[in-house]
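Excluded from the complex is one protein chain; the other protein chains are retained at their positions.
Order as written gives the chain letters A and B; numbering starts at 1 within each chain.
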Amino acid sequence: MTRFLANNGWTLGLAGLLAMLLVATKMIQPEFGVSGLDSLGRASLPFALATLGMAVVVIAGGIDLSFASMMAVCSVTAALLMEGASDGTSALVVLAVLALGAAMGAINGTLIVVTRVPDIVVTLAMLFVWQGTALLILNAPGGAAAPWLRSLIVGGVALPGVSPALTEWLPKSLVFLLACLCAIWLPIRRSKLGLMFYAIGSDASAAFRSGVPVGRTKIAAYAVTGLFAALGGLSVTMSTGIGEPIPGPYLLAAVAAVVLGGVVLGGGRGGLLGPILAVFVLRLVRMDLTLMSVDPNVTTIVEGSIMVVVVMLGGVLATRGRRT
Amino acid sequence: MIEPQETPVLDAKGVSKSFGAVLALRDASLRVRKGEIVALMGANGAGKSTFVKILTGVLRPDTGHVRIKGRDSQVGSPAEARRSGVVPVYQEPSLIPDLDVADNLRLGNTRAEPFRHWVAELGIPDLRMDDMIGRLPLATLRILDLARALAAEPDVLLLDEMTAALPTDLVERVLRVIRQQADAGRSVIYISHRFTEIAALCDNATVLRDGVTVGSVPIAPGIEERIVEMMLGADLSHTNAAPLSVKSRPSDLPRLRLRGIGAGPRLTDVSFDLHKGEVLGVVALEGQGQDELFDVLAGNLRATAGTVEIDGRPASFRHPADAIVAGLTFVPGNRSQALLMPRSVRENIALPLVAELRKWGIISKRDEDARVSAAIERLQIDTRAQGEVRRLSGGNQQKVTIARWVAKGVQTLLLFDPTRGIDIRTKRQIYTLVRDLANKGAAVLFYTSELAEVRLACDRAVVIFNGRVVAMVEAADADEPTLLRAAYGLTEKAPV
Partner (left out) sequence: MTVTDTPPRARIGRFMAANPLVPLILLLIALLGLLEAMNPGIINRLWLANAIKIAIPLAMLAACQTLTMLTGGIDLSAGTAATIAAYVTATLSPLIGVPAAVAVAVACAALIGLVNGFGVAICRVHPLIMTLGTGLIATGCLLVYQRFVISTGTHIPDFLVWLGTGRTVGLPNGLVLFIPFAVLLIWGQRRTGFGRLLYALGSNENAARLSGVRGWQVYLSLYSLSGIIAGITGLLYLGLVKTPSLSLALPLDLPSVAAAVVGGTSIFGGRGGYAGTIVGALILTVLTTMLTLLHMPEGARRILFGLIILAVTALYIRLTDRT
């Protein structure tokens, strides 16, 4: 039990912090309830997916600065292809966009492995490339999302035979997020591939000596990240109903949530639960500030400052860790 | 002698490997029969580690072949070497620090049952499969690495300094298990600096010198002398220069006084005095704590025990800049650690001159010119390729790292193996320079991996083994067999 606490102390602390923030929200806004949770869930969804994607590649010892741009490419592709499409076609579109995301990620990874240019430089260059690609596909916000997709993340869960009063508290968007997590990350985490992600992030040369194909594993990690970028892009289109070619503020938010969630920049340590909790903590802080009718721009400043301080603390901790 | 019908389990012949212009291995060979324990020996820089990497598939040989069980092995990766039956335990643990024991086993496709058996056998009873590797002590990690290798049921087990970081009780268990392996018909390649273990464990010793296998001898009582001879070569004095060493008169107050310095797991307890005008040699086999010792003195690492006094005043350094202010200037062993490779000779030499905050302003061209060209002239640096230090030869690069401190002004110079891998002429120039600096009042600490250098360049030498001083040898007595025996801990003299 103590061992469990020691290993998961950070995550539990985050969960506690999240609970406290929820209580605080209820105190600030007594009528905070079903609709509040729903809008929190929907607003958090793209951030949460971005964080998951970033967490995977950071665990594997990399970083993907092009993440928000890949989301934009996927968002506009989906919105453009779905405009006026039937349900069946739009389902195909979803699959195609997922493949597109994974392919973009794999391109990033391959470029890193082949050119031997550091991750951070390659993905910085690719940030511009994917950004330009999104603009070429759709020059201004537009397109449409299939209605059935939208209904996937709007409102609370309804189960036949169970009173809606019980299920409506659970936002569909949260269920969607957990479904993505279970469908993609759990199988990886349980397979050898997941171990190899941790291995190359933790100590690439020890991993090589243990027989891990370091280059191929890295490409795979970037592909998974690309897959999450596709989901993130889809979620933007799903919640706004249009495609958005200008990348949102997801990059820094994702890096901050990853660090706050206990994943060490540099790789090898942390899970995905912590980062998800961290996303909700950060989103809830923003929501509370808005509820307290703080100027939205001030909210942005506060949020940005929190993120930068988190990243700076993470940097200090990483330096400390190296010294001992 | 091998009987003709018996195929050796591992047979490496004529292996050579070069890195750029450096020929690390010229003609290495090794033959291991079934059930045999072979010690692979060689002095520092003989090519052991390169040979190990080739045998285990980390590097490919330029020429020669490695046959395993009679089949030509073209191992391209550690994983392939493992499949072919050669399983290594490297000096550096190859376990992933951020995964627990069970996950590491899964990663290396190791079955848990035999692994647990070997862990218990080797004497780690309280290991849990969900222990995080990064939180375990180094000794435990080495045991786990060995247990993982044993669980793979290897034909050839390659152990590189297996007992280096282990406490005595674990060493005994490890040696017993290795012996059992050999009795069960498996073969072992055993690399160690410890003669006592080799005498107790091994059947044969194969000796490398300068990248060539010079011979293989069966282990018998009194064989140590023969092996030391083979490691040194028949001609003990391969540098035919008269000793330059001049007896200096140490002043009363030492420039540098160390008492009980310890840092990290390797450096435990080192004490000595270094006087003005003296060149003090440091002799040690690889990994006996000398790296940490120099890092502590250079302000690059904090000592965890002991005191440093400079001219009688206690000193401690938080940053190399503090050490430099105190007059301790450090030339690291690895040139790529010390040089700004893409920058010019001039900028490299002048770097310490602008390091301090108050020197950030306009550079006085005249002063810099004078200092830099004086240093270049003093060390006779070949300036034909001075635009980029990376294009200089190794010897000239080494001279630049020393010239930096000559230009700044030398009080106490810490040289870490300054002549490794450079030509004989440059070596001589460095000896002369070091003597010259000492005659002008500098104190020099001179670690060398080449034992013959102690007589050529030093007044005395401290010998470090297992993190402590085991001998203090005057230059006159510092012949290579004496030093090597002391470095292997064979003759424990009371430290001075």
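FYI, a residue touches a chain if its C-beta (ideal position, glycine included) is under 8 Å from a C-beta of that chain, and two chains touch if they have at least 3 such contacts.
Fair warning: this is a prediction, and the values are worked out from it, not measured in the lab.
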Of the candidates A:I28, A:A43 or A:V129, the residue in contact with the absent chain is A:V129
Given A:V97, A:L111 or A:L234, the correct residue touching the omitted chain is A:L111
In the whole complex, of A:L65, A:A221, A:V263 or A:L282, the residue touching the missing chain would be A:L65
It is residues of subunit B that touch the chain not shown, namely 20, 298, 300, 319-321, 324-325, 330, 332, 336-343, 347, 350-357, 359-363, 365, 387-388, 391, 404
Had the left-out chain been drawn, it would touch subunit A at residues 65, 111, 115-118, 120-122, 124-129, 131-137, 139, 249, 251-252, 255-256, 265, 295, 297-298, 300-301, 303-305, 307-308, 311-316, 318-319
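As a working rule, only the chains that are shown with their structure count from here on.
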Rounded to the nearest Å, the gap separating the Cα centres of subunit A and subunit B is 46
Counting only contacts in the complex, subunit B reaches subunit A at residues 58, 77-79, 82, 90, 92-99, 103-104, 106-109, 130, 134
So, in the complex, the side of subunit A touching subunit B is made of residues 3, 192, 195-196, 198-199, 201-203, 205-212, 268-269
